[in-house]
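Reading through the C-alpha cells given below for one structure.
Complex shown without one protein chain; remaining protein chains in place.
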Amino acid sequence: MNKLDASARGVYLITVTPFTDDGALDLQSTDRMVDFYLEAGVTGLTVLGIMGEATKLTADESQVFVKRVLDRVGGKVPVVVGASAPGFAPMRELTAKVMDIGAAGVMVAPAHTLRSDEQIVGYFEMVGETLGADVPWVLQDHPVSTGVAMSTSVIKRIIEKVPSCVMLKHEDCPGLAKLSALRSASDRGELRRVSILTGNGGGLFLPEELGRGADGAMTGFAYPEMMVEVCRAYSNVDVERAHDIFDAYLPLARYEQQPGIGLAVRKQILADRGVIASSAVRKPGPKLSAADKADIQRLTERQNRRLAAIN
Amino acid sequence: MNKLDASARGVYLITVTPFTDDGALDLQSTDRMVDFYLEAGVTGLTVLGIMGEATKLTADESQVFVKRVLDRVGGKVPVVVGASAPGFAPMRELTAKVMDIGAAGVMVAPAHTLRSDEQIVGYFEMVGETLGADVPWVLQDHPVSTGVAMSTSVIKRIIEKVPSCVMLKHEDCPGLAKLSALRSASDRGELRRVSILTGNGGGLFLPEELGRGADGAMTGFAYPEMMVEVCRAYSNVDVERAHDIFDAYLPLARYEQQPGIGLAVRKQILADRGVIASSAVRKPGPKLSAADKADIQRLTERQNRRLAAIN
Amino acid sequence: MNKLDASARGVYLITVTPFTDDGALDLQSTDRMVDFYLEAGVTGLTVLGIMGEATKLTADESQVFVKRVLDRVGGKVPVVVGASAPGFAPMRELTAKVMDIGAAGVMVAPAHTLRSDEQIVGYFEMVGETLGADVPWVLQDHPVSTGVAMSTSVIKRIIEKVPSCVMLKHEDCPGLAKLSALRSASDRGELRRVSILTGNGGGLFLPEELGRGADGAMTGFAYPEMMVEVCRAYSNVDVERAHDIFDAYLPLARYEQQPGIGLAVRKQILADRGVIASSAVRKPGPKLSAADKADIQRLTERQNRRLAAIN
Partner (left out) sequence: MNKLDASARGVYLITVTPFTDDGALDLQSTDRMVDFYLEAGVTGLTVLGIMGEATKLTADESQVFVKRVLDRVGGKVPVVVGASAPGFAPMRELTAKVMDIGAAGVMVAPAHTLRSDEQIVGYFEMVGETLGADVPWVLQDHPVSTGVAMSTSVIKRIIEKVPSCVMLKHEDCPGLAKLSALRSASDRGELRRVSILTGNGGGLFLPEELGRGADGAMTGFAYPEMMVEVCRAYSNVDVERAHDIFDAYLPLARYEQQPGIGLAVRKQILADRGVIASSAVRKPGPKLSAADKADIQRLTERQNRRLAAIN
C-alpha cells in the first residue's frame, strides 16, 4: 500500500462508523459502506474522524473497525486514520498499530488547550517526532471543534518545520482567504506544496474552495457523488457545471450541517439509501424526530427532481 | 407608534449601519436603506444588532442613528433596538432614550458570563425589572455569539416569569426541535404564546423553521425579498413554492454566512444593489478581496438566472 | 475490598502518575508514592485524575498503573479511579476492568459539550446506567477544566435521580455558597446525603470549606499531611489550629496552583521529598526553570521555619 503524499487529490470521504440499533459495531454495514464510497468514485477514505464517533469507541473497537475498512478497501485507495489524542503515548500507539496494518497516514488536530502560535507550532513539531519521520500525516484545521485558531503563518511554519506533514484538511471559516494565501505561497515557491483538501461545513463552500486552489474535499456528506462530480467538473474547467451540481445538492447538504444533529441526519440518509443498516448514533448522541425525517424526505425528493432537470 | 407585541409576524429585517468609506456614519444611506427595506415588504426593522456593529458606535452615534431610522420609518412599521449590555445601567439608559423617541421595543441577549439555568432565568428577571413593565422586549437566543445555551425549559421559565417578553429571536442550532417544543407548548395552552422569529444563519433554515411554527424571520440577508416571499408562500400554504424561492437564493445566502467576513459580504451586496453608498465595515473588521467580490458576482448572476427560471 | 459509599470522610489523595526521566511508567516510584500517602494518613486515594495525566496514558498503561496501586494499597484504603471519557463505551470498559481488580468506585466529570441543566442531568442519568447500579461513583464538579457549570439545583437533581452517585468532588469557584446550600439541604432531610470532598485549587479554601460542611478533601497537594492535619484539627473543633496549619503551607500550596506549571511544581516537590524518582511530566507538558526551582526551595525553607514555630 502506498503512503499518503502531497500529491493527493479528489475526494477523501470521511466515513461514519456504523452501529446496530443497540449500539454494537456493525461490520456488515462497514463493508457495504466501503463498497458504496468506492463505487461513488472517491480517491481516499478517512476513518475515526470527529464524524466517525472515534471517541465513543473502545481501543479494541477502533482496531477492529480500522482493520475491517482496510481489508475491504484492499489497497484500492489510501485510508487515513484520525489519531488526535490528548497525549502522545496513545497517539503513538494507535498510529503504530494502524500503519502496521496498512493505513496510508494519520490525521491530527491541535489539542484544545493550545493558544499562542508558539504553542501550536511546538505541538506539531512534537507530533512529527511522536509519529516518526516515515508516517505521513494530515494537519486538521478545524477551530469549531478544537477552539484553536491557526493563522496562515502558523500553518506555513508547521509545513516548513515538519516534513512529514503532507496535507492540510482545511475547515476554518473564514477560510477562502487563508486558502488563497497558502496556495499562492506554494505557487510562488515560498512554501513546500502540500495537498489541501477542504471540509468546511461538509463541503458547503466546495466550488469556491476549488476556485481558490484546493485539491479536493475531505468531508462526509451522505451524497459523495456530489463532491466527486463537482471536483470532476472543476478539473474539466467547467465551473458553471460544478456550481449546477453543487446547487442541486445544497439544500440537503445544508440540512445535514445542523450542529448537534448533523451526524444523525447523515446516518439517516445513508440508511435510507441502503448503505448502512441502522441510523443509530452511539450515546451520548442525538435522535431524529418524525419532523426531522419528513424534512429529509422532502429535501430528498426536491433534490431528485432538481438533479433530473440538470442532467 | 404601537409597541411590539406577541402577535408580530413576517420579516423583521436586521439593518446594517451604513458608514462612509472613511468610517463616519452615513445618514443619507441610512434613509435609502430604510426605504429599500420598507419597499421589500418587511413588517418591522431591528437596529443595533450584532450585525449592526452596535458595539463600534459611540453612545452619541447610537442615538443619532436610531433617531434617523425612526424618523425615516415614520411609524410605518415597528422598530426594535438592540439593548444588550454588560451592565443594567447602560441598558436602562439606552432603552429609555430609544423608547422615548418611538422604538417599539428592545432586544436583549444573555450576558456571556451566564451558565446555569438559574443564572439565566434570574438574569432575565432582572432585565424585565430594569426595562420596566411597559417596555416589550425580545429574548435573543444566539449561543454562537453569546456562548450561553438556553434550553427549552429555560426559555419557558423566562416567558412565564417575565410578561414583558413578547418575542423570541431564535438563533440556536440545533433549533428545529426547540422550535417545535416551544410552539407545541403554547398550542397546548401550557405556555403563553410569544412571537417566534428565526435568524439562524441569516435565514438558512427558514422554510423548515416556518414548518415548525415560526412566525417569520428576524435576520439581515441582503435580499430581504427572499424572506418576505418565502414567508408569504408559506402563509399561502404553498410549501414547495417557498422552497423554490429559498433554493434560488440559498447559494448566495450561504456565502453571506461565512463567519468573519459575512457582514462585509452583506454590505458589499447592498452597495452593489445601490442601497448604501459604501461597503465599509468599521474597524476592527474585515475587507473583501478581489476574489471574494468575483465570487459574489458569479453567485449573483447565477441567482438572477435561477430566479428568472422559477418566476 | 469495600466499595465507596456516602460516609467517606477525610483526605482522598489525588495521586500523580510517576514517570522516569524518559517518560516511561515508573512502577517502583508508584509503590513508594502509595506508601508515602498511606503513611501521611490519607483515608483514600484517587488515581487517573486530571493531575494524574490520565489522558496521556495508553489503555494498557492505565491498567498496569491502576493494578499496581491497588496491589500496593492492599485494601487498606479505598481507591477511586477517574473514568471520565467522551464516550460511554470506553467509560464502561475502563470501569468494568478496574472494579474487577478492586477499585472502590469511579469518578466522572461532565463532557465538555454539555450546556443546559437538562443536558447535564440527562448525561449523568446515562452515566449511572452505563456504570451499572452496583458501581458507586463520584460526581466531579470542576468547571475550570470541563467548561461545564453545574448549579446547586442540577447537582441536587443528579443526586436524586442517580442513587449510585455517593460523593461530590467539589471544585467549583465560587463554591462556598454552593457547599452551604447542598449541605443544608441534606441536613434538612430534603436531599440524600452524599459525601462532599473538596478540591478547590489544590485545597486553597480547605478550612473555609470544612466550615461549610465538607467531609474532607480530594486533592493532590504535595504535602498531604497538611490536609490530614487540617481535617483532624477541624474534627477536633480546633478551628484556629486548623488555620494555623493551613497558613503555614499556604504560600507553597498557592505556588503549586499556578495554572500550566502546577503539576510540574507538585512533581518537583515530591521528587525533592524522595517520594518519586523523577519530576518528569509527560509530553506535552511543562518544565520548570532554575528560577522556578529556586522559588520552590525558598518557599520550602520558609515553610519549614513556620511549621517549627507553630508546633
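In this document, chain identifiers A, B and C correspond to the written order of the chains, with residue numbering beginning at 1 in each.
Please note the rule applied: contacts are C-beta pairs under 8 Å (C-beta built on N, C-alpha and C of every residue); 3 or more make two chains touch, one makes a residue touch a chain.
Quick caveat: nothing in here was measured; it's all calculated off a predicted structure.
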List the displayed chains that the omitted chain touches in the full complex.
A, B, C
Determine which one of B:Arg9, B:Arg241 or B:Arg282 touches the chain that has been left out.
B:Arg282
Among C:Arg157, C:His243 or C:Arg282, single out the residue that touches the unshown chain.
C:His243
Touch assignment to the omitted chain, from C:Arg92, C:Arg212 or C:Arg266, lands on C:Arg212
Name, in rising order, the residues on chain A that touch the hidden chain in the full complex.
115-119, 143, 149-154
Using the touch rule from the top, list residues of chain B that touch the missing partner.
23, 53, 55-61, 85-90, 93, 111, 123, 126, 130, 282-284
Counting contacts across the full complex, list the positions on chain C that touch the omitted chain.
173-177, 180, 204-205, 208, 211-212, 239-240, 243, 246-247, 250-251, 254-255, 258-261, 286, 289, 291-292, 295, 298, 302, 306
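Please note the rule applied: only the chains that are shown with their structure count from here on.
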Rotation, 0 to 180 degrees and nearest 5, that superposes chain B on copy chain C via CA atoms
180
Same or different residue numbers at the chain A/chain B copy interface, by half rule:
same
Starting from the Cα centroid of chain C, hunt down the chain whose centroid lies farthest away.
B
Centroid check, CA-based, most central chain -> A
I'd like to verify one number: the distance from the centre of chain A to the centre of chain C, where each centre is the average of its C-alpha atoms, in whole angstrom.
38
Distance-wise, how many Å sit between the C-alpha centres of chain A and chain B, to the nearest whole number?
33
Residues of chain A touching 2+ other chains?
none
